[in-house]
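Presented below is the structure to which this report refers.
Missing here: one protein chain of the complex. Every other protein chain is in place.
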Amino acid sequence: MTLDATQANAQIKDKGDARGRAARAGMRLRERLFAMRAQSHKLASPLSAEDQTVQAMDDASPTKWHLAHTSWFFETFVLVRHLPGYRVFDDSFHYCFNSYYEAEGPRHPRPFRGLLTRPPLDSVMAYRAHVDYALARLADSGAFAQEPVASLIELGINHEEQHQELLLTDILALFAQNPLRPAYSDAALPLPGKAQPVEWIAFNGGIEKAGADGAVFCFDNELPRHDVLVRPFRLASRPVTNGEWLEFMNDGGYDTASLWLSDGWAIVRKEEWRAPLYYEEREGRWMQMSLQGLVEPDPAAPVTHVSYYEADAFARWAGKRLPSEFEWEVAAAQAMDGDAPNDVAMEAYRPLPLSTAGKGRLRQMLGDVWEWTSSAYLPYPGFRAAPGAVGEYNGKFMVNQHVLRGGSCATARGHSRITYRNFFYPHQRWQFTGLRLADDGN
Amino acid sequence: MTLDATQANAQIKDKGDARGRAARAGMRLRERLFAMRAQSHKLASPLSAEDQTVQAMDDASPTKWHLAHTSWFFETFVLVRHLPGYRVFDDSFHYCFNSYYEAEGPRHPRPFRGLLTRPPLDSVMAYRAHVDYALARLADSGAFAQEPVASLIELGINHEEQHQELLLTDILALFAQNPLRPAYSDAALPLPGKAQPVEWIAFNGGIEKAGADGAVFCFDNELPRHDVLVRPFRLASRPVTNGEWLEFMNDGGYDTASLWLSDGWAIVRKEEWRAPLYYEEREGRWMQMSLQGLVEPDPAAPVTHVSYYEADAFARWAGKRLPSEFEWEVAAAQAMDGDAPNDVAMEAYRPLPLSTAGKGRLRQMLGDVWEWTSSAYLPYPGFRAAPGAVGEYNGKFMVNQHVLRGGSCATARGHSRITYRNFFYPHQRWQFTGLRLADDGN
Amino acid sequence: MTLDATQANAQIKDKGDARGRAARAGMRLRERLFAMRAQSHKLASPLSAEDQTVQAMDDASPTKWHLAHTSWFFETFVLVRHLPGYRVFDDSFHYCFNSYYEAEGPRHPRPFRGLLTRPPLDSVMAYRAHVDYALARLADSGAFAQEPVASLIELGINHEEQHQELLLTDILALFAQNPLRPAYSDAALPLPGKAQPVEWIAFNGGIEKAGADGAVFCFDNELPRHDVLVRPFRLASRPVTNGEWLEFMNDGGYDTASLWLSDGWAIVRKEEWRAPLYYEEREGRWMQMSLQGLVEPDPAAPVTHVSYYEADAFARWAGKRLPSEFEWEVAAAQAMDGDAPNDVAMEAYRPLPLSTAGKGRLRQMLGDVWEWTSSAYLPYPGFRAAPGAVGEYNGKFMVNQHVLRGGSCATARGHSRITYRNFFYPHQRWQFTGLRLADDGN
Partner (left out) sequence: MTLDATQANAQIKDKGDARGRAARAGMRLRERLFAMRAQSHKLASPLSAEDQTVQAMDDASPTKWHLAHTSWFFETFVLVRHLPGYRVFDDSFHYCFNSYYEAEGPRHPRPFRGLLTRPPLDSVMAYRAHVDYALARLADSGAFAQEPVASLIELGINHEEQHQELLLTDILALFAQNPLRPAYSDAALPLPGKAQPVEWIAFNGGIEKAGADGAVFCFDNELPRHDVLVRPFRLASRPVTNGEWLEFMNDGGYDTASLWLSDGWAIVRKEEWRAPLYYEEREGRWMQMSLQGLVEPDPAAPVTHVSYYEADAFARWAGKRLPSEFEWEVAAAQAMDGDAPNDVAMEAYRPLPLSTAGKGRLRQMLGDVWEWTSSAYLPYPGFRAAPGAVGEYNGKFMVNQHVLRGGSCATARGHSRITYRNFFYPHQRWQFTGLRLADDGN
């Protein structure tokens, strides 16, 4: 056997191996896809058709809309384009359930999503079944092992996971306005029982890498991986707690103009903010509306539902500051002890003590609260939006917002990662948003 | 037998007669009450729980809210006060389902009625059953034959009939914003198939009586019956039709400032009104959203969903004017040929040719469209609001609105009458509102 | 001399007499015109160019604008059409200083009148001189003795007198928002030093005449004179005073929902009304911003700057009601002891004790405060708007407003009369508006 034949054989084997690897990856993708789709149903299951139809406010969407829109996403970007003979479930859904994709044409205006009592929930569930069946056929055809379908399925999974979190925050926004203050569920999302005393972890800074390397799935806004210059800094070992926030409130934090950014102070006065969003005073005691109904805030748990303005004011009151998104990412990466950042997935619905030994003692970095950073949400150097409608995913929102890092107790299990960039407007509070303090380490 | 004994016997018999009459009246009231309550369920029956929960706009309310509020009305003003041992169904409902009664304490704000996904529809239906059962017990006790219960039941019936009409107009407002333009029902509310040529009926005027005489039920705003001075006038034999309205549109009615009141012209430009509320242009043809879905407007049917401003502008364009509420009432009374005005009940869901022979040829006076009048909604001379919360029924709205007379195809059968005073703001259009022309008869 | 000759002579003499009378009327008109024009300058004279340029709020206009607009009125409706060879002062003024005449084409939007720093005040004064000179030439030509010029001049006089009142109310609105609370003038507009105890004057009612007979100038909305049916009523001998209003305030008037119309209560809460418009609390005492600066309210003087909602609530609190516009007019006419209503001119800037003896003891009917009536502002039966732009004068505002009768301390001397119908929206308070109580006399 000649060298050439050996080489040819090896190539055939390589090709076969590659084909085998792709097929196995396709099968894993299929499993993840349908587990994720089932999770959406599980999240909606405590809710009546009435609960699922109503829109709490302009920023929020109804559960039914989330369930339909995520299916529309698969239908429009995967099935219509890549499953031969696919039959669109209902032409009118295209108008009803497009969110913001200008390239996909006119759509039902966002503030009126709550008016869609038709199509009924039953039809939306039938839509989901129709799409799931078609996705299964597409998987059967082997397409999940090939591009671009594999990537689009991955994007669709991550997209629907984002809406799973919104489903929870939006239903909380709805129930918080209901005079009955109903609970979404009796089972508490697991939050840490006891706050550790804060430790200050020091980092040296230097020229560091930030952003995703593309080895595993990431959103376009995490790309490209690039050098950042980070000065020496320290990060608190855990987020700010309800107990600490009450100190801020009792010290007149909401009445002291000098603690606040000018835009923040304007909204504090206009909206008469006196506490985080879901705090309310009942007979002289602070209570907090939550997915478990009206409860006493746990002083040891991270404060949630604070705006960027409040986080920034708290940090100033505490003589500290918010970390930049790169300080946060560099610290998280180093705390992993050299693990490649993209491999660290969060354990959803469970606080992740990122590392309890060794160099890093950073705690609750993923899975407790989204942490406001001092960084405006802007493109990384060299960022390019994808062409077509999918390219509207993240880039067009890169102004007027701030980056949040980490992940919250409502984030889907395994969804977030160290390079993940969440973003909201500085005044928004309906997400599970909190903060972690930083300083210059002097 | 002495004269005295005879008299005593007669008195006993009178008392017995009176008691018998009251008992029979109580029985009739009971029948009407439960027939009316059942009608509410029938009206809601084509609607899903989702449909019944959502609020179309600030002016409108969800079906579920109408069903609950009308029961709250019976509970609060009848059962709690007059049924010994009555147990309130759920304390929280008092806050949720009070509409506007300041005397009854704080209440859920009107624009947020659509957020009440809880209590669920099932609970509201249980609430209705609970209230119905208690009302039946109250009837059994004989209380319907006595005051004040008899009057309060009568008020409750008429109150819920008003909400039955709103239920229909509010669900139309919701479906008109749904991109699917769903039909509430296939069966058309009966409207006249063919417009008669307009005749002009002349009336002499003079000092006439207006207002209710209290012999049968009326709202407080129809009282007291009093003299009015009416000049000679003529009234059109039927309301303005869609066909005539299209002529107005085609003649540039919506573009001609000189036809409009100043406030009306401002809203025409701001809201870009070009047609009645539910008209929409589809491929160059005018269609009309209705309870039967999107249909072609019938040129022979009365135009509906026009504001006072539009009605007034149309009349000016036609070289006519709107009648005053007293002209309307005097004409209707005379058209009855001497019938006592309060005995004329409308046949709901069916156009009522008030009289096709004799002196009056006025048509479609009750049961087609509410007819805007030139009269501002003000108290009659000597009007006194009832004391307590029930007194908030009509009086506190006596500013900024105009009176409408007649009744619409959506008005409950038998609800309206010749002295009935409906009222809305001049810009409002979501009711079945139209107009009938008048002139000075010169 | 034959009979014919005698007749011919008489006719000549008649014609001559008529001509003479017209000439004398023209001369009187000329005198009144220029006296009125000079009065506008006198009213503006305490104000700097800065004061005259700024607009206090959307409802108000700058002094400079009033001065220019009233001249534009003469230019557009008199000079351009009736003075041969008249040269328009500046073409751009037509756009700048048209108020609301749709028939006269596009115009500078009302809320931006305060941005017109150009044309400068000097140019506006030159404009006035130019118009005055042309009006003098027109008078010299004898045109004031003929129609339609005579009527248009009369209308122009009355129009500018209305703006003289607005000039005062609008400058007060401006100065009330200035932290220095400047005085327009040291000299108080004469107000009654001492309130008389209230007497209740009874009137019999019946079929009465209302409206102007056209013998002297009136606005179109006072026409035609017509029969009204008035029930027996009583009218208070004088308006409600500041002292009485303080009792209402101290009795919780602004905190008691049951006293208020629903629309009124909504604005009380939204705008946090606690007192008449220009009342403000300084170190626990109520002060009142006025044309004399910040002063203590005189308990004996009529309360001013109250809305219809407040007037109506006060009357309800007092167990009385507001009079209708016809009750007011009938009472005023009878108080005159048979004088023809149109001959009664008010003495401006001086409270007019309409009659201190005889049948009527009604006081302060003209020249103190505009008195809110219970009557909505609607056309009289048979009202016809004039053709063309002048016809936009009053008719197009006949919705959503209430009639005020009488006249205020800021009304031009001789401007008002018993048949005069002023009108404002129920929430408006920047005019000198007060109230007089009425009841049914039982």
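As written, the chains take the letters A, B and C, and residue 1 is the first residue of each chain.
Everything below uses one rule, namely that a residue touches a chain if its C-beta (ideal position, glycine included) is under 8 Å from a C-beta of that chain, and two chains touch if they have at least 3 such contacts.
Please read all numbers here as calculations on a predicted model, not as lab measurements.
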Field: Displayed chains contacted by the hidden chain, counting the whole assembly
entry: A, C
- line: Among the options C:29, C:43 or C:116, the absent chain makes contact with C:116
- request: Could you tell me which of C:151, C:178 or C:204 touches the chain that is not displayed?
  value: C:178
Residues of chain A in contact with the chain not shown: 100, 102-103, 207, 226-229, 231, 257-258, 260-265, 308-309, 312, 374-376, 378-379, 381-382, 392, 396-400, 426, 440
- prompt: For chain C, which residues touch the unseen chain?
  reply: 48-54, 56, 64, 92, 95-96, 108, 112, 114-121, 174-175, 177-180, 182
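Heads up, the rule we're going with is that only the chains that are shown with their structure count from here on.
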- prompt: Looking at the contacts, which chains touch chain B and chain C alike?
  reply: none
Query: Which chain lies at the heart of the structure, taking centres as C-alpha averages?
result: B
Chain whose mean Cα position lies farthest from chain C: A
Statement: Separation of the C-alpha centres, chain B versus chain C, in whole Å, is 39
Task: List the centre-to-centre spacing of chain A and chain C in whole Å, with centres computed as mean CA coordinates.
output: 64
